[in-house]
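Heads up, one of the protein chains got dropped from this complex, but the rest are sitting where they should.
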Amino acid sequence: MVAQQIVNGLMLGAIYMLVAVAFTLAIGVLNFLNFSLPGLFMAGGMLAFGLMKAGWPFLLAAAGALAAAAFISLLVERFAYRPMQGGDPEVPLVSSLGFLVLLENLMLVQFGSDQQAFPALLPDLNLRLGGLVIGYAQLASLLLSLGIVAALSFVLAKTSAGRRIRTVAESRETALLMGIDIARLVPQLFVASAALAALAGILFAVNYQQVSPFMGEGVGFKGVAAMIVGGMGSIWGAVLGGLLIGLAEVVSISFIGADVVNITVYGLLLLILIVRPQGLMGRAPSREKL
Amino acid sequence: MSGYLTGVLVVLAFNVMAAYAVYLPLAAGQLNLGIAGFMAIGAYGSAFLTNEYMWPMWAAIPAGALAAGLTGFLIGLPVLRTHGIYFAMATFALGQVISAVFLNLEVVGGAAGYPVTDYAGPNVVFAAAVGVVLLMLYISRTRFALELTAVKSDATVADLLGVPVRGMKVAAFALGAMVAGFGGALYAHHYNFVEAQHFNVLLSVFTVLYVLFGGTQTVWGPLVGAAFFTLVPELLRASDQWRYAVFAVFIIVFMALRPQGLVTAALFRLFRRRAPEASS
Amino acid sequence: EEDLVLGYMMAKSGPYVSLANTNEVAVDMAVEEINAKGGINGRKIKVVKFDTAGDPKQATTAVRSFAQDAGALAIIGPFSSSEVRTTFPVGEREGISQMSMASSAPGLTKGFTYGFRNTTDEGKVIDQVLASLKDKKLPMATGAAAYATDDVVSKSIGTGVVPKMFEKYAIPSKGAVDFQLAAFDLSPQVAQLKQMAPDVVGLGSPPEGAITIAKELKRQGVSTRLIGGTTIADPELPKRMDGAGEMLTIGTTFFPEVNDKTRAFAAEFAKRTKAAGLNRTDPNQMDASVYDIVYLYAEAMKRAGTTGDKAKLAAERSAVRDQVAKLKDVPALEGAISFADGDAVKPVYILEVKGGKWTLLDTRMPN
Amino acid sequence: MSTALEISALSKSFAGVQAIRDLSFTVPKGVSTALIGPNGAGKTTVFNMVSGVYGVDAGRIKVNGVDVTRMPSRRRIGTGVARSFQNVRLMPHLSVLENLLVGQHVRASSLAALLTPYRLIPNHRWKREARAALEESGLGRWADETVSALPYGVRKRIDLVRATLAGASLLMLDEPAAGLNPSETNALRDHLKALMAKGTTLLVVEHDMHFVESICQNVVVLNFGEKIAEGPLSRVRQDPKVREAYIGSDGEA
Partner (left out) sequence: MALLEVSSLSVSYGRVAALTDVSLRVQEGEIVTVLGANGAGKSTLLKAILGAVPVKGGGITFADTDLTRAAPHKRMGAGLVLVPEGRRILISLTVEENLLLGAHMRRDTVAIRREMDAIYGRFSNLAERRHMLASCLSGGEQQMLAIGRAMMAKPRLMMLDEPSLGLSPLFVEKLFDLICELNRDGLSVLLVEQNTGKALKVAHAATVLELGRVTMDGDPKALAADPRLQDAYLGGAGGP
């Protein structure tokens, strides 16, 4: 039973992890607390659902949902991010939240507030090892997530593109003076983080066979929490944070009860932040020298 | 005044108080995403006093505000070790923990919520909101406000200039918490019912939204933001299911046009420049 | 000639849309029927509407507006328990009746003379479900509870109703698991249930939780009977569970297949919802309840001889209140309805999911 | 003669790099002193330790006779030492005038001062004083600008004015003339001389030797965190070690 709970926690963590990485790209790199990401997570799941309902095969529907999310994210970049440059970092939060509210309400109008059943892709999706039940979809999403994350962290740390991205992260103005094509790079990052969020949403739908217009909020906030626990800007931190939050949640449900989940999970987050203000694997921000 | 208008203005008054609770710490660079938690402390605290100890409202409501302020002070000390988005997340977590604690606190009803017997009428609520606005106007004219902005702008240099950065931060945080608690306490006694579910993340986040939308550069921003967010959905009532979608589009378009919020310092300068021109 | 004005608090946006956005159709239907038959005391019923979005604050605005601006005689709604908590005190101060169609948290009407609910206490419903299982000799040797912790009604079912009823029916309890309303991953809870292996699981949850837990039970290969109250009653639930949840057994206050009246209602309702372009065309228990509320108010106004005269508004409002409180065995869509301590007493229909459809297992009257 | 600043046996290293090694020197009251040395010698680090940005590894620092070695940074300005910054640090959210008002904090830090609604009082003493200081250095027209739009040289001078507003008796200036053209440097020199005449002691880091010569009576030369020479500039600049490490062949700057 404990083993099963750990497996459950890890699988849950994989979802948080992808969302956390999407947030890390947005905040760590673009310095933009992008609250439209939970919306894109939801849009990923809901649109895949909608397209499948309209008769599209799964892969095509998933691709369609990803493309739509990428497109929406470009709108977010255009209307929420770009006009806010040079202001306080918290300002774009408003319109990105505007996008979240908009996406939720559009889905609400289209599909209603009910949770909808996402079709099972295979009749029995489960690997049964001894007493353990592990969903294939979950396993696949864990591996997929890890792969994406590893690739991403390599690009950021070791390549010229990564250096360009980190330059934009530190200062857009300097990046401009360095001849970095911000007008292209930033939208690319938006597309990437949207794709990650939407992919997480699709994997979520496949794993838990459900979608709803509000599915983004809870997962989104836990994703941010995971990112922060791990340390902002650190990709592997996001992985660690995601898994940790997933485990904390499952463990506190099974050993104490669901009424304390928020207390334990967010209490853990609070504690980590107080003890280590930059997160577990985050670096303290480098300050300009006096 | 019609019943409808009273109802809407009461909601506006609560939103204004909440907005200023967010605004004050924000002026010192603190994005408090857990303001609902402090409202809950004020609400439950004062309700407990009037319900169980028969305190009069005029004493219980300030007591609730103080309780929230004190909590802010005590929690602010460790939480203010964090900065920027980490701070925002810490307060977010704090808000979640506080509301989860009340959700499980059976002496105040737990998940079933907590009915409150004493009633504070609309006029009390209006007076309180006006009081909060006046207080904030006053503060914005003092050196305290100036130095809060200095701390936000460059804490290292402010420190070297002798500004007690930590003290300022804690003061701003605790004052914000107190205003939130005050609003919460009134909320409990006006609506005669509190439930932990009401004081959730979305309440915190939306309150922050009022402030940023109105603009943080001047003390009028939160007022305008709260008014916009309260009144525009009322105006959109007719469009029913599209109401919130249309509203969201409004937000996005407005922010794209006025990224620093509706009310900005530049706007004020423009008015000041215009005024003498017009009179001459 | 004055109209008889009723206020109606809708929850057409916000968290309850799916449950509530068809309610309006039912209200309009009832009003049209009554007016077509000549109205009440020779006067037409007129409904003024206000969308509260399920928000307690907006709901108080609605009550103030009905009472002070619209000259309403009584109010249909509000929808949710949270709204009831804030609007009943306002209604009491204003001296105007309200009757909720959905709130089923225990004890909401206590202490209010103007507060009514056309809903049935979940304790009574689950009592009837178990009685029915016992009558039909279905397996119920051991039990467990599963409930959402952050919802009043669900939690009171899980921690109060289910243990008490298990005791009443001498079912040893193997334990309880809980979850959050927004939880999507119930694998840890189901893993625990798997270990307990009970015959019946008493479920305190809205439909969403029921679906999630049913699917997870199926995934982990646990077969047990889920039982629940009106919170789970959603006409489309079997479809939404997509093959899971066989043997789910609940009590509800409305089932369209009961008699000709209900069938006619369902047919007309389907016609109108389709015309309005709504997603769901099967009436749920709130649709039925709100339909009956209009009739209940109509009956009370008839008995009170209400004229709608603005000068006598306060007196007529309290007369309506007095009559509602005294209603007994009024024949209605949901069955015979009486009021006791502000809450309606009406039949409970026991439904079971079989072959992916709701089927009527039993009809019972709570005592 | 009492000392404005007394530094004894100061050491500091960063992650293994020894930035300051066993450094001692004093700045007597009224004797303006220059701290010079090649890039990376540790000059700014000394300022940072005196003002409390960095803690010290070893050694003592006394300002006007008060040992500030372990004093929290924010209280040090109260002992009479203020500084400017090499990389100008003005507060971007505040106007020029407001930046200066923050500079007055040490002299207006009581609770009453903090809660005086000075903005409601026309021509309040603080505003008057800050404006006067601006006018004095010829920057009056920038008073209500936001600082981010200002040219570098102007920002630099505002930074200096802010430091003077603390009313400190010891003023540490980190490259005050950098980014100023020769005539602007002359104006700066006059400004500083006026301050000195009012009794302020200066400790200046500067690479412009003419400027140093005209302001400072004493020079301390650092190289790799160590003092390699001390004395009047005319003598120090003849020192071969100083020539080799710092001034270069033509002896001019």
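Order as written gives the chain letters A, B, C and D; numbering starts at 1 within each chain.
In the analysis below, a contact is a pair of C-beta atoms (placed from the backbone, for glycine too) under 8 Å apart; a residue touches a chain by one contact, two chains touch by 3 or more.
Owing to the predicted nature of the structure, the values given are computational and were not obtained by experimental measurement.
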Contact partners of the omitted chain among those displayed are A, D
Of A:Leu60, A:Leu177, A:Ile256 or A:Val275, the one touching the omitted chain in the full complex: A:Leu177
Looking beyond the chains shown, say which of D:Ser110, D:Asn123, D:Asn181 or D:Ser234 touches the absent one. D:Asn181
Positions on subunit D where the hidden chain makes contact: 14-15, 37-41, 44-45, 86-87, 149-154, 174-175, 178-186, 207, 209-210, 245-250, 252-253
Residue by residue, what part of subunit A touches the chain that was omitted? 160, 163-164, 166-167, 169-171, 173-174, 176-181, 183, 285-289
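The working rule: only the chains that are shown with their structure count from here on.
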Chain pair with the most C-beta contacts: A-B
Need the CA-centroid distance for the pair subunit C / subunit D, whole Å please. 75
Distance from the mean Cα position of subunit B to that of subunit A, given in whole angstrom: 29
Where subunit B and subunit C are represented by their mean Cα positions, the distance between them in whole Å: 36
Using the touch definition from the top, which residues of subunit B touch two or more other chains? 103, 156, 241, 244
Specify, in ascending order, the residues of subunit A that touch 2 or more different other chains. 108, 217, 259, 261-262, 290
Going by the contact rule set out above, which residues of subunit A touch subunit C in the complex? 1, 4-5, 8-9, 11-12, 108, 111-117, 119-120, 125-126, 133, 135, 204, 208-210, 212, 214-215, 217-219, 250, 253-254, 257-259, 261-262
Interface with subunit D, subunit A side, in the complex: residues 288-290
Across the complex, what residues on subunit D touch subunit A? 44, 47-48, 53, 85-87, 89
